[in-house]
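One chain of protein is taken out of this complex; the other chains stay put.
Moving on, here comes subunit A:
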Amino acid sequence: MALHIVAGIVQGVFMLLNIEKVQKSYPGGRPVLRDVSLTLDHGQTLALTGESGSGKSTLLNLAAALDSFDGGEITLDGTALSTLDDRGRAALRRQSVSLVFQQFNLIPSLTVAQNLSFHARLANREDTEWTAQLAERLGLSDLLARYPENLSGGQQQRVAIGRAMAPRPKLLLADEPTGNLDETASATVLDLMLSLVAEAGTALLLVTHSLDIAARLDRRAHLTGGHIA
């Protein structure tokens, strides 16, 4: 037990995320993840590809401490996720990870400005200057008073990225963030994301279908048949 913890701490020095032999199946379904192992270092970017239904989103959600898994272990920034209860997982999401999904990231009842700062304020790490800079660079300065339902898809995703980056997270998990956007919008959003991640020293795990996008990241992993190929 003690050894296990020590090992975790030592790992944490190099590795931000360590996924080890993780298994996951949904109630009443075949196993989605059979034996998945994957690591990610601080500041590294990794593209996760795989065909539809291969379990990319599932893996991402497990890494984000959104859902629990059936076997194996995920260690995030020195914390073994299997040891956490609901509150522990929530705290981890607040403090260490940021998320961008394909859609419906934003809180509908809050304005763009409120959405932008929401995560950082939850994590008690609000940096108004940085947030303002984010808004500026993401081209959101004129939209701050609007509500999400009055934004285009690309604008919404830019707000989601701004919100995710505002607390300067150690890890950003993005699940096809440009999946719903046309090519130009998609390219803009991706460029912005990559430059911000590099600047903040944030590690990025990006799920994508596009090989072009995958090629721009440090590493690539392919998920198939419940394993990383």
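Note that a contact is a pair of C-beta atoms (placed from the backbone, for glycine too) under 8 Å apart; a residue touches a chain by one contact, two chains touch by 3 or more; residues count from 1.
One rule holds for everything that comes next: contacts and distances are computed from a predicted model.
A chain of this complex does not appear here, and its UniProt-recorded name among "DNA ligase (ATP)", "Ion-translocating oxidoreductase complex subunit D", "FtsX-like permease family protein" or "Cytochrome C oxidase subunit IV family protein" is "FtsX-like permease family protein".
By the touch criterion stated above, the residues of subunit A touching the omitted chain are 26-27, 57, 61, 64, 66-68, 86-87, 89-95, 99, 101-110, 114, 117-119, 121-123, 149, 175.
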